[in-house]
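Here is the structure we will look at, set down as structure tokens.
All protein chains of the complex are present and in place, except for one that has been dropped.
Here is subunit A:
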Amino acid sequence: MKRIRISRCGTQLLAPSAPRRPFCPCTASLQQTCTPHNHRIQRRLQTTAAAFNAADTEELLPPTETVQSIEQQQQPQKQPRRPRKLSLESLPSPHPLRARESVKLAALRSRLSLPQHFPLPTLARTLVHPSADPDPAFNNASLAMLGSNILSYYLSEHLICNYPRLPMAIIFAAHDAYIGPKALATIAGEWGIEAAAEPGGEVDPGLLQFRRLNAGDPLPAELRRRTPHNWNVTTTHRILRSDEFGSAYSGPSSPQQLARKPIPVEEAAQSFVRALVGSLHLHLGRPTTKRFFRDHFLSRHLDLSTLFDFRTPTRDLSRLCAREGFEPPVARLISETGRASRHPVFVVGVYSGRDKLGEGAGSSLDEARFRAAAAALKSWCLYKPLDVTVPSEMEGVEEGDAAGAAARRWRPNMVDCGEVVV
């Protein structure tokens, strides 16, 4: 699982208010006010600081008259230099100013119930994948990175606080089911996102912009599954070194690595969802982002009990009872029918002393016993405390803002001593 990063480190990712401002050469050093805490944040800062080059952006001026008038207002002292008229097709992605006229973007903003002051150019930027526009100032790479951290932060605190006894493997699987690549691509589809056939400046900014991978072509090297360094990947290794899904094959460390490379649709769709969450965090703040996460991600239906797959449930259960100081589990036959027939049914309960831990039905005595032990283990692992305070509810208390005033008092959560090691 990824380490939780500091929550408010992304302000430098906000889109500049006017995208064609003349740039001060010392801006980059001034922007780095927060100390980079680990190598990923350092890398992110580098990505965003190297964003603009005034000479490059000058060439990208669209031939619209409005843009030119804005330019003239903002650069009165510059010597009159006629901007070269470039066609829209020469831009790698739609111009940010065109986002305000896009019907698709406005409809998307309303469909997701985002407030009207959420800027459309930012929404348009979240739809531009680095494979379409390699310029980090105009693509969603940085926003997607921030968004993926926020998503995994909110989901992991929800899972760990609400289900304190979940084994690590199940937490990884639940992450994959809620915010994994496939889930995010599905979510983007259910939001009504359409992909552009080919990215470009003339395309409607409400379409997903990325370079398509042609059918039959091999995946780019960054997305291909690689052989892990060590085949014996332990859970500790997965927690410390791997991503939030515990996958042995880690994908590209930054979406920027996919610049100008053809990618599948799912890759672009998931980066859009992540970037949208990141931009919501930057523009609308934490409470709105949390509400958005609750409404669009946590509200989806996932039965956690279907994620379990026990190999030796009876042995696990007896080890668990020994650890917790319960009496050793005993399987007893509750009822049966048709023992000599073709379809016998046995109902077996697992008892510890006088307490029934679980019950299962099967067509043989052993099958019923295993099912009963698995049911007992599931009911132990899926224990859910009644009153839970997740850490992000307490954010803003020390700052004394409005959200902090409404925040509840911190009640320590239950921490389990861990899963059974057999």
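Basically, a residue touches a chain if its C-beta (ideal position, glycine included) is under 8 Å from a C-beta of that chain, and two chains touch if they have at least 3 such contacts; residues count from 1.
Here is the rule we use: contacts and distances are computed from a predicted model.
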Options "DNA-directed RNA polymerase subunit", "Cytoplasmic tRNA 2-thiolation protein 1", "Brix-domain-containing protein" or "Large ribosomal subunit protein mL43": UniProt name of the undisplayed chain: "Large ribosomal subunit protein mL43"
Hidden-chain contact residue, picked from the options A:I170, A:A331 or A:A376: A:I170
Identified contact with the non-displayed chain, of A:S90, A:S253 or A:T312: A:T312
Contacting the left-out chain in the complete assembly, out of A:N162, A:T235 or A:N413: A:T235
Interface with the unshown chain - residue positions in subunit A: 103-104, 106-107, 110-113, 167-170, 172-173, 176-178, 182-183, 186, 189-192, 232-235, 294-296, 298-302, 306-312, 315-316, 334-335, 337, 345, 347, 361, 377, 419-422
